[in-house]
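One structure is given below, encoded as structure tokens.
Heads up, one of the protein chains got dropped from this complex, but the rest are sitting where they should.
We call the chains A and B, going by the order they appear; numbering starts again at 1 in every chain.
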Amino acid sequence: MSKTFPRGGVHPPENKISADAVIEQLQLAEQVIIPIAQHIGAPASPVVNKGDAVKAGQIIATSQGFVSANIHSSVSGKVNKVDKVLDSTGYKQTCIVIDVEGDEWVENVDLSPEIKKEFDFSGEEIIKKCSDMGIVGMGGATFPSHVKLSLPPGKKCNVLIINGVECEPYLTSDHRLMLERGEEILIGTTILMKALGVDRAMVGIENNKPDAISHMTLLASEFKGIEVHGLKVKYPQGCEKQLIKALINREVPSGGLPMDVGTVVHNVGTAFAVYEAVQKNKPLIERVVTITGKDIPRPVNLKVRIGTPLTKLVEAAGGLPEQTGKIVNGGPMMGKAVGSLDIPVTKGISGLVLINEAEAKRNVTGPCIRCAKCISACPMGLEPYLLMTLTEKGFKEKAESERIMDCMECGSCSYICPANRPLLDYIRLGKWFTGKIIRERMHK
Amino acid sequence: MSSTVLFTIISLSVLGLSAALILFFVAQKFKVYEDPRIDEVEQSLPGANCGGCGFAGCRNFAEALVKAESFDGLNCPVGGNETMSKAAEILGKEPVEVEPRVAVVRCNGTPEHRPRTTLYDGVPDCTIANNLYGGETDCEYGCLGLGECVEACDFNAMFMNSETALPVIIDDNCVACGACVKACPRNIIELRKKAKKDRKIYVSCINEDKGGPARKACRVACIGCSKCFKVCTFDAITMDNNLAFIDSDKCKFCRKCEPECPTDSILELNFPPRKIKEETEVELKSE
Partner (left out) sequence: MNNLLRVSLSPHEQSKESTSKLMFGVVIALLPALLASVWFFGRAAILVTAVSVASCVVFEYLIQRFLIKREPSIRDGSAVVTGILLAFCLPVNLPVWLIVLGAFVAIGIGKLTFGGLGSNPFNPALVGRVFLFLSFPVQMTTWPVPKGFATKYADAVTGATPLSILNENYDKVAIDQLMTDSQAGLPGHMQAFWGEMGGSLGEIAAFALVIGLIFMLIRKIITWHIPVSILGTVLLFTGILWLANPSDNADPLYHLLTGGLLLGAIFMATDYVTSPMSSRGMIIYGVGIGILTVLIRRFGAYPEGVQFAILIMNAFTPLINSYVKPARFGEEVNRG
């Protein structure tokens, strides 16, 4: 019997069209745009200026404070400008624009293809390496990994969880990474285990990837303390609270973190990046991005350098289909719709889903029929219909006591609503108001 | 009279009297002393409870007026100076003359001037759209056209023009309560000093991008060229972040700045027509 989380969840169609597409290396673009804020926390501060020559792997913006991350150049060339450019946030942000010349790397970076299994770094050295190399969560959250690995005094961790679930429809970058670079992922896992001081790790993979499960299980037999678990296919299994509940049956308390229940969760992509950082001295400058959609000529999984404009990726997949109505950065359930393909790939972009006009159009909203399907679907035990009404009518304080801040914005409620009510739109607005109220209260 | 009727009358009267007595004593015991002047002042206020004074309703404002030493900083925009003098009279304090203001929408990005590059089909709420992205156009400072300001107005002083996709302010109804200013997530609406005959001169743009991108996004954007700044002899214009701003308190309506603006970003409304003159057009880098 496969494990799963008991409460809530929906079953959107999987559409893993690109699951069989082997990862391809995308050729270098002519110009890359690297935002200084690709992570949660303070944006990095640029240390290069217009006209400077840079090499691939060179640090170009330094982390500002503990919850921040370094940014490295993904290419070699000359800095064109440091200016505000439109990026995936929907607004113009400060970016370092580099004209690409050749592909020279800084010294120390090991570009050889051999897999290095042994390492003798201490836990602190590993955490410092992650910080130096700009490693952030690759599942989309982009939380700086060195912060996640630095447990505050008093918090102990007894198991590491590796997230290979990829519950979003369409996305397959993690799937392909596990199939093609499984060993590196597991080495990265052991490195993370050392950093956290645990001797047990669990890799969670959804049952719709049986090849990945068997491949990883086989590889994991060579590693001490790593177990691979197949999980029932249910969205949002990949959200960390639900993954923790399914694998070790512990519930992260409201407002708390996974370390409160003795665990830390990292994406398989992050584990891979940690391997490259620690064993190969390679900073985080490229990642696998899935380009997919029902009408796309050639769904692909591309390995691209950070900063490559998305137009290049869509070109490699065969070009933008005629009737595209919406382009989503991420999966269709939690991803962000983008207005232009001129924006760059960042550390957090795991895929691009191209939805045709007919499916992209939102259906007409009806009145709430109080069917309670949103309540059955909510994995956090909230009442989305109520949170929407409270926000619409302006009851901001009541929303807080109804636990609106617990909402993970997974989208299950809006998905299942038979009346097509924009539940998550309003809940997001309510969280924004409530966040402001909480911050004002903390300042007093 | 039958005994039933008599008994009924007596028992009900006794009940009524005792209830009245209890209520009377309870009211006396738990009475909260309130300065009777608060009621008087509240009567003189418009009673719209709009919050334009900065207080939560007319009664709270009346309390503040009674407690305050002077009327400095206290003003009811709806009632204006007339109401403030009445309140001052009741309290025996000096009224402070405040110049009336009116709300002005500082954006002229119609679909003609500012082409749409995406289609927003989420919930028509400006705060939600603003949190999501820069908007349907390439100007991320401009009006989103979803009408949160119009909904916030309690005085029927605003409506959304469906052709220009911009809010329109009806000057006669606007009492400068500030609700629309607070509602707009982009701070596009400003309360400017009201001039005679509803005349206005203002920069209809708050875009802080450099001239090139600003003009690319919108034909009538302020490009920060400073030409208006250079001709103003009253120090009313300031330049900040590639954007010009005309201070309505300092502006003397000399109208020298408007023809200088190469992008027609400065709007002058309700003035007599100018004599037509030959003007050289400044051409900027086109797309």
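Everything that follows uses one rule, which is that a residue touches a chain if its C-beta (ideal position, glycine included) is under 8 Å from a C-beta of that chain, and two chains touch if they have at least 3 such contacts.
Model, not experiment: these values are computed from the prediction.
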Chains in view that touch the one left out, judged over the entire complex: A, B
Residue of A:69, A:304 or A:424 in touch with the missing chain, whole complex considered: A:424
Hidden partner chain, touching residue among B:128, B:175 or B:243: B:128
Residue touching the undisplayed chain, where the options are A:199, A:251 or A:315: A:251
For chain B, residues in touch with the removed chain: 116-123, 128, 132-133, 136
Contacts of chain A with the absent chain, listed as residue ranges: 7, 10, 12, 90, 158-159, 169, 241, 245, 248-254, 256, 260-263, 320, 322-328, 330, 332-340, 353, 355, 357, 359-363, 366-373, 375-376, 378-383, 385, 403, 406, 409, 411, 414-420, 422, 424-425, 428
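Basically, only the chains that are shown with their structure count from here on.
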Approximate Å spacing (C-alpha centroids) for the pair chain A, chain B: 42
For the chain B and chain A complex, residues of the former touching the latter: 117-118, 121-123, 125, 127-128, 131-134, 140, 209
Residue ranges of chain A in contact with chain B within the complex: 84, 86, 89-92, 336, 339-340, 361-362, 422, 425-426, 428-429, 432
